[in-house]
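A single structure is presented below for examination.
Removed from the display is one protein chain of the complex; every other protein chain stays in position.
Our next item is chain A:
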Amino acid sequence: MRYLPLSDADRSEMLRVIGAGSIDELFRDVPEEARLSGPIEDLQMHASEMAVERHMTALSRKNMVAGDGAFFLGCGAYKHHIPASVDHIIQRGEFLTSYTPYQPEIAQGTLQMLFEFQTQVARLFGCEVANASMYDGSTAMWEAIVMGHRITRRNKTIISSGVHPHYVSVARTMAKFTEDNLQTSLPRLTAETDVESLIAAIDGETSAVVVQYPDILGRITDLAPIAEAAHAAGAILIAVVTEPVALGLIKSPGEMGADIVVGEGQSIGVGLQFGGPYVGLFATREKFVRQMPGRLAGETVDAEGKRGFVLTLSTREQHIRREKATSNICTNSGLCALAFSVHMTLLGEKGLRQLASLNHARACEAADRLADIPGVELVTNSFFNEFTLRLPVEARPAVHAMVEKGILGGVSLGRLYPGIEDLQNGLVVAVTEVVTDEDIGALEAALKEVCA
């Protein structure tokens, strides 16, 4: 048992110091009938490092790896290249094996990093302040809705049909508790997102309008008119960004008037990992800072006047305010925030711009080629690195048929919106910098075949 340092001699000596005759005496408050007498059912005895590694490797080989072939999946999780030094940094034991920075004098590494992360996120989103990471984009969106509720003291939220359906599902789940009134609708396979109907739905009871940018079909919409209409009615605008790389090339939501911008940070520094852990991004205006959920790192000085960083404004948090806290979040995604921040620092302004341009150029090229396939139509006329095709056949079986050829060809809208007839022929294709000419050629050939 390689993880346990006590020897039997240590154990006897310690029991002697404690004054207990046996280890069972220490469990004497556990009623006899609640104690497990036999061994744990079905579980084998301890295993060597080699044996466990072998088992896990065998399981991992049953999966088709994104990096092994033509890969075009997006819809809230994106495959980008991560520089080798990002993983090197997050594996340093002083980052990997530290806890929440409750003792700031010996946690300046984590705290300074979080302060830098907050600044990067705020600038990227075009906001004044950001928090130090949330669980993921979907839960960050819900926290933003609840924050809107606190700011406006209203509880009707209008969610655009362009918002990721899983994000909407999370909000709907949570709204059952709070009895928030969420107005949602389904997307249609059109080039335009639902700006006019969103604006028309805003009234004096509206707390917030939630829009995704770029949206679930990949469309990019000017948020300024929505922000204006929301503000005129005393409501706020919440923008959701699931592909932050896009902001290297297009205007930030903050610039267009969004009051809260949340996002999924997975694209920058954090791998796909079958859905988690990811990192939620959350930024807002300075005047709303005390309504913001989650942790915040702030600048201060030490007893000698040197600059240092601490967790701050904790009077909003669960451990102090208990049932009056702004959220119940305790653990967040600190290590993923570090990965995001390191990757962003390596990119810098220039690198992010180049990465975004490369993504967009590749996606434009793929969209042109795929739209040339007979029967296939490009639905989205504005997009970043993800666009939607209308196929002449149902997309869900088409995706499975392409798997047979070793191609992961996109996300079928039928998977995201089961049972919605209008959307069954929709295929969302994501093209990032890792996609090669050969990959696009392979998708083109496969799609031709399944659409024929």
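Rule of thumb we're sticking to: a contact is a pair of C-beta atoms (placed from the backbone, for glycine too) under 8 Å apart; a residue touches a chain by one contact, two chains touch by 3 or more; residues count from 1.
Assume contacts and distances are computed from a predicted model.
Novice: Please identify the absent chain by the protein name in its UniProt record; candidates are "Putative cobalt transporter subunit CbtB", "Cyclic nucleotide-binding protein", "glycine dehydrogenase (aminomethyl-transferring)" or "Nitrogen regulatory protein P-II".
Specialist: UniProt lists the chain left out of the view as "glycine dehydrogenase (aminomethyl-transferring)".
Novice: One chain is left out of this view; which of A:Asp222, A:Asp422 or A:Glu449 touches it in the full complex?
Specialist: Checking each option in A:Asp222, A:Asp422 or A:Glu449, the one touching the absent chain turns out to be A:Asp222.
Novice: Which of A:Ile158, A:Ala239 or A:Ala297 sits in contact with the chain that's absent?
Specialist: A:Ala297
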